[in-house]
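One protein chain omitted, others in place.
Our next item is chain A:
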Amino acid sequence: MGSTNSTLSKIPNAGDLMQETGFSPAHIVRLYDRYKALDKDKKGHLCPQDFGAIKELAMNPISDRIIGAFFSSGQEVLDFPSFVRILAHFRPVDKNRPKDPNSPEHINSRSNKLKFIFQLYDQDKDGKISRQELLQVLRTMLEKQVTEEQLESIADRTIQEADLDRDDAISFDEFRKNSLWCPSRSIKCRATD
């Protein structure tokens, strides 16, 4: 890959971004190239259509939600730092980073990763996954031939198993407790040079 340093200087606030997200310079440059490539019309920012144009994404059942997660709080434009911050959630957990108890958690801490995913479920941002929201998610992730009743039963059972305080919704804590999965995998920018 060409001159990382010169490209790095073109990226505004690259240093802060690296500090905040923990990406290496090469990663930031790579992401910047990608950002620019996605921004077809050279607007300088991304909008949902740019994500929609990614073909592989259309083969993902929850693609719309994921796109929505990038454009949180109703904005329609996505600038580079926000783009990088969201992708930073998926970096591997840094085991070696010194833990400063007073500083906010790193962006790719396990808790933040789970929070990001929680937000995909919880569309109305009330901090709980209601039965309705769960139904919607299940609907997208299950094959067409699952009937409505089956869906509802699955949703009911799911909430039953996970809900500890019996409020018929899954809060973030309950969600976290039920996630044994350790997000040890991360996305890898597979540039090969």
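In this text, a residue touches a chain if its C-beta (ideal position, glycine included) is under 8 Å from a C-beta of that chain, and two chains touch if they have at least 3 such contacts; residues count from 1.
FYI, contacts and distances are computed from a predicted model.
Missing from the rendering is one chain, named in UniProt as "Sodium/hydrogen exchanger" (options: "Sodium/hydrogen exchanger", "ADP-ribosyl cyclase/cyclic ADP-ribose hydrolase", "AP-5 complex subunit beta-1" or "Vacuolar protein sorting-associated protein 26A"). Only one of the listed residues, A:13, A:60 or A:111, touches the absent chain: A:60.
Contact between chain A and the unshown chain involves residues 1, 26-27, 30-31, 33-34, 37-38, 40-41, 47-68, 71-72, 74, 76, 87, 90, 117, 120-121, 123-124, 136-150, 153-154, 157-158, 161-162, 170, 175, 178-183, 185, 187-193.
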